[in-house]
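Only one protein chain is missing; all other protein chains are in place.
For chain A:
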Amino acid sequence: MDLSSINPVLLVASIMISATPILLAAIGEMVVEKSGVLNLGVEGMMITGAVVGFAAAVGTSSPEVGFVAAAVAGAALSLVFALLTQVFLSNQVATGLGLTLAGLGLSSLLGKPYEGMKSPTLPKLDIPVLSDLPVVGRMLFSHDMMVYLSMVLVLAVWAFLKFTRAGLILKAVGESHESAHALGYKVVRIRVAAIVFGGACAGLGGAYISLVRVPQWTEGMTAGAGWIALAIVVFASWRAGRVMIGAYLFGGVTVLQLNLQAAGAKVPVALLSASPYLVTIIVLVIISARGAHAAPASLGRSFHATR
């Protein structure tokens, strides 16, 4: 095994790229679940975002437009979910699974003409001074906009839930929709807003895969990233900081094991491939085993204002 073939600077840089799509999807889903809704359609919204973002970026030669289109597409798909579960009171688990299947099918249909094309990708931001620092500069400060945006988003979600009244109301709706309704809060409206936010985030995450990480379109290219995002939200016990740890851990081990495979590590390939899933789950279980890790009490329950 030749560890010297692994360049630590490139490793860290690619970890950040690999973690970003999962982080975007997971932080969005966390907000959705905080409002008491379980949307299992993350994978479907991600891949729809991936294909729509790709198409829009190729069509306009602008990756920025691609990201916006992806967010809109993810939000639109999630709005279908919101309509079914919040207005027609369908079962959230079944509807979410249906959303994933629909998203996968829709994306391969939309994506057919785009197979084999290459998309324009986001430019790396050049942050004055910081980007020029030796080593650290290339590791942390010469990424594209979305990497930083995802971090800002985590910070914003954390602050929103912790400090703002709107965040408190969102948590309250997720804790007890009956109580929130009795106090006069619009449970359905708040939940729909959360679902749409989650959809837009998932769409962005998907577009990051098709526009930055592998700038091309392949059918099924999200490869379960949406499911990982869902699992991370649970194991992170619905906390923004832990969601970030989980996403980076998963992204990190994914990249590391690829590097190890390339370096010819004497470990069965199957085990290496499984390692990101194993490590993420183990670490997050250890974190969440201590202290309170209560799910929002109304998670997954349909709300219908009676009387």
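FYI, a contact is a pair of C-beta atoms (placed from the backbone, for glycine too) under 8 Å apart; a residue touches a chain by one contact, two chains touch by 3 or more; residues count from 1.
One rule holds in what follows: contacts and distances are computed from a predicted model.
For the chain of the complex excluded from view, the name given in UniProt is "Galactose/methyl galactoside import ATP-binding protein MglA" [choices: "Secreted protein", "Galactose/methyl galactoside import ATP-binding protein MglA", "4Fe-4S ferredoxin-type domain-containing protein" or "succinate dehydrogenase"]. Only one of the listed residues, A:Val12, A:Val72, A:Leu149 or A:Ile169, touches the absent chain: A:Ile169. Across A:Leu10, A:Val87, A:Ala156 or A:Leu183, the single residue that touches the chain missing here is A:Leu183.
Although one chain is hidden here, its contacts on chain A can still be listed: residues 165, 168-169, 171-172, 175-176, 178-180, 182-185, 292, 294, 296-297, 307.
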